[in-house]
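Comments concern the structure below.
Not every chain is included here, but those present sit where they belong.
A, B and C are the chain letters, set down in written order, and residue numbers restart from 1 in every chain.
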Amino acid sequence: MCLSVPAKISKILPDDMAIVSIDGVSLEISIALIDELDVGDSVLVHVGYALSKIDPTEAKRTLQLLQELGSAGQEP
Amino acid sequence: MSGKDYHGKLDVENGRVDLSHGSGGRAMAQLISGLFHQAFGNEWLARCNDQSAFEVAAGRMVMTTDGYVVSPLFFPGGNIGSLAVHGTINDVVMAGARPLYLSASFIIEEGFRFSDLGTIAQSMGVAARGAGVYIITGDTKVVERGKADGLFISTTGIGVLADGLDLSADKARIGDRVLVSGSLGDHGVAIMSTRQNAALQVEIVSDSASLHDLVAVMMAAGGRGIRVMRDPTRGGLAATLNEIAHQSGLGFRLQEAAIPVKPAVAATCELLGLDPIHVANEGKLVAIVAPDVADAVLAAMKAHPLGCDAADIGEAVADDHKFVQLATSFGGGRIVDWLSGEQLPRIC
Amino acid sequence: MKYADEFRDKTIALGLARAIGAEAGPRRAYRFMEFCGGHTHAISRYGLEELLPANVRMIHGPGCPVCVLPASRIDMAIRLVERPEVTLCVYGDLMRAPGSQGQSLMRAKALGADIRMVYSTLDAIRLAEQVPSREVVFFAIGFETTTPPTAVMVRIAEKKRLRGLSVFCNHVLTPSAMHSILENPKMRNIGGVAIDGFVGPAHVSTIIGTQPYEPLVEQFGKPIVIAGFEPLDVMQAILMLVRQVNEGRYEVENQYSRAVTRQGNRRAKDEVSQVFELREQFEWRGLGLVPNSGLKLKRAYAGFDAEARFAMHELRVADNPACECCAILRGAKRPVDCKLFGTVCTPETPIGSCMVSSEGACAAYWTYGRVRDDQVRRLS
């Protein structure tokens, strides 16, 4: 449910709008649901709206954990 | 029609099609001579008959037809006219045949601009000449406003087969390799991105192209080892392989990691909840080839500008279910089914 | 795609699969429900079930807004769009959802209704501006994730005085549905197999946070892990659930810390509470009437409420009795347990809503799961 795609803010527009870009695709979205946002931030985009910022530190932490879990499960 | 003597010049810049241009009168003759013949110009059309005659050698021929209803009519990488020529040529060459002649049937909505029609006809002329093919006969109908979507084109193509050649979906054999000539979904995504409102901008152009020359180099490399060729248009790779599976009674096993998809196409599909293997292509082919020639054919494809991203994506396998299965890049497996109905953007 | 591709790594996946296998051990079976259709989709799309050990089984929950929308709401929408002045805007996945007589918005459109597929509520706003003389009705569906965009649309329509725009509201609430599943005693233990925990939808929690699940965990003693939708996210969540079960814990854990907090998105929650209020109850296909599980427009926004504006009558429609959606959505049965599956009911001729959405449990099984089920059938 709730198909969302991570995308990077490439431009802030007036009226709570912004442009996000993902791999050669740019999309005009609403950022009315997000408090503060800068160019370069990543957000989750759902039906043309940014739902939340993605926290790069937390993302890195999760990925590290996954890598550990993955290599723990690795065959020797 | 030649007759400058019996009808004046068309105002291609400012004029529009109205019902009189489809009524068999002087206005129609003016449209046909002033616009279509000028764009397609060849000796057959010049004779102005209701049909055209041409010489053929004895042998096997192929015939194919397709209707083009693309919206918008102009899109990044082409327009309905170039698409109609490329698409029909491709259905001819997918049989391994050399395309010879095309017919074109135009159904035009009242109010359509001559200038747009002229651009489209010119594109058709360019596309046909590029493939060494002639548009030798045609027809023009005009319908009332609101009874068409600007312009529909139906093109029919005929071509000749080399002696004894018989490419058909039922020729696939267990162990055959599945080759695709390049990245998937470019055409569909280019169309979708123009259809969506301006909010979505995708750096992708339609792959619309005639594959006659690519097929020629493939045939030279693979000969009778090429069993089936098909262009994965509507329904994409998934539909095409499912069709072939059902016609041949085999299954296919694909490697997702091997399937070329451009990042912008992948990203657009993620955004809209679509799958690139269901998205239409207009300048790609899928070839089912005998394993012993697969590498040679693939090398020939990669050496051709329209095949530089070609890939070996899997193989034909015995399968009573005639399933197309995919080993995902992630390490799992799934069935690649036909699309059920239209591919609709999803929110979830 | 950044923040997506990294979480689709095959090598990590294989390691993670072994870790799950090792920790789940052979001692017991684990049955986890992924509540959300997005997780169902990810599981199928990436073939996760092939990676899981045989004793870890995923149950597909009711978390697809198209699946749970009752036929009556489709019937109401079709009746609405029969009015010549109405243009109905819908998300694409809703087009094929079946009404009570097998009709759909797709067929209503083929018969002449003015129905437009939109990607976003922003498209509905643009359309309403373009055709001010039409009654543009947005068919709002979705869980907490999809509700704030509807709220923003209403507030923009108010600000721009777009009198032609209104909302047919069908937004529903995730925790209420989970509660309904858990509080039904039959549901907690079917065929002797309990649901041992839930994979909770991260995108819902970007809005509502993880906190709303805490009372559920307390009340029913089942662990919930809020997980992202990339395949590694799902696998990690499964591992986290296996660990909670093994350790006898039942907590709300947050796998998706990169975008989910305990409190959620304050601004989005504010938008929603400005515009919407709870319905006393709302019908879910497969779950029946669930108290406090749906939203409607507040009285202050009644002018934008299509149900009030067009005096839409509530309809009640009995589900097709042969359809097992009800049990499937509750995790009590699997698609192959339905006599209609794959015979009468196919994606082209869907009977129940589980077959309609490509993420519905039956459709996902049809598309992705037939090989294994077929093998299962032949073996049994």
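Simple rule for what comes next: contacts are C-beta pairs under 8 Å (C-beta built on N, C-alpha and C of every residue); 3 or more make two chains touch, one makes a residue touch a chain.
Keep in mind that what you see is a predicted model, and the values were worked out from it rather than measured.
Just one chain of each kind is rendered; the file's full complex, by chain label, has copy numbers A x2, B x2, C x2.
FYI, only the chains that are shown with their structure count from here on.
A count of contacting C-beta pairs for A-C and for B-C identifies A-C as the more extensively joined pair.
Between the Cα centres of subunit B and subunit C there is a gap of 38 Å. Note: centroid distance subunit A to subunit C, computed from Cα atoms, is 22 Å. Touching two or more other chains at once are residues 1-3, 5, 22-23, 46-48 of subunit A. Within subunit C, residues 1, 4, 13-14, 17, 37-38, 64-65, 91, 119-120, 122-123, 142, 146, 359 each touch two or more of the remaining chains. On subunit C, the positions that touch subunit A within their shared complex are 1-4, 6-7, 9, 11-22, 36-38, 63-65, 91, 119-123, 142-143, 145-146, 148-149, 152, 201, 203-204, 206-207, 229, 232-233, 236, 239, 255-260, 265-268, 271, 359. Listed in rising order, the residues of subunit B touching subunit A in the complex are 193, 198-204, 262-264, 266-268, 270-271, 273, 346-348. Residues 1-6, 8, 22-23, 30, 32-35, 42, 44, 46-49, 51-56, 58-59, 61-63, 65-67, 69-75 of subunit A are the ones that touch subunit C when the two sit in their complex.
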